[in-house]
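Take a look at the structure below.
What follows is subunit A.
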Amino acid sequence: MNFLNQTAAILWKDILTEYRTKDALTSMLLFGLLVILMFHFAFEPDSLETEKYGPGLLWMTFVFAGILGMNRAFAGERENDSLQGLMLAPVDWGAIFLGKMLANFLFMLVVETIILLSFTLFFNFDLLHRLSWMVTITLLGTLGFASIGTILAAISMNTRMSDVMLPLLLLPVALPAVIGAVQATAAAFTDPPGEALTFWVKFLVVFNIIFVTLPLLLFEYVLEE
Partner candidate 1 sequence: MTYLFAAYTIIWVVLFLYIFNLSKRQHKFHEQVTRLERLIENRKKS
Partner candidate 2 sequence: MHTDSYTSALRIENVEKWFGQNSALEAVTIEVRRGDFMVLLGRNGAGKSTLLRVMARIVKPNHGQVEICGMDVRRNPEAARRRLGFVAHSSYLYRHLTARENLRFFTRLYGLEDQEQRVQAALKWVGLEASSDRPIVGFSRGMQQRLAIARATLHDPEILLLDEPFSGLDLEAAELLAAWMKRFAASGKTILMATHDLEHGLEGVNRWVFLDKGRIVEELTGAYTVVRDRYKQFLRERKGELS
């Protein structure tokens, strides 16, 4: 029970800090919208192409906005050495990871909903068609990405060039989640939803199980000095 309270406390603290400063949300959102703009100018997709490339563009935007968010994941902890303050508390260090991870996960979801809506606006994506599938896929894809992103953010926080190191380490490792999410989204948007849809959703579930438990176990070695 204690583990959940501790995680909830850290999550509450991050949400409150974000609510007060809105640093992460604004930067991620702005960046996401800019990426959409870039896609428009880079590809000038007509309706046929958006159908085909829509899922890919969507998840590319999510990934880039997500990386921006992850880079700031431990910024709050670095001021005043607050991370050491957390480590000094009688807390299971896994709870620190879970609290931070869920906070990042939440921020990404908020940004993704807005980006998703703007996608329907700019590229007249027919979203409502498959809303329930879309929600599950986004939840699963973002959870795996946020989990790997959080532990790699904690790792690259100790390096000299942390904002370069994070994407370098995160993108290759999180690729299967992106592949799964893109394929699932594409399958969700074909008229009779492609039979690949359930397959890729199951793939994402397995991916999440592995890549939430593994970082939970490894996180204490990242904090330890």
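Picked so that all candidates are chains of the complex that A comes from, given by their letters.
One rule holds in what follows: a residue touches a chain if its C-beta (ideal position, glycine included) is under 8 Å from a C-beta of that chain, and two chains touch if they have at least 3 such contacts; residues count from 1.
Nothing here was measured: the structure is a model prediction, and the numbers come from that model.
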Single touching candidate for subunit A, where 1 or 2 all sit in one complex: 2
Touching residues on subunit A, where the partner in the complex is candidate 2: 2, 5-6, 8-10, 12-13, 16-17, 20-21, 76, 79-82, 84-92, 224-225
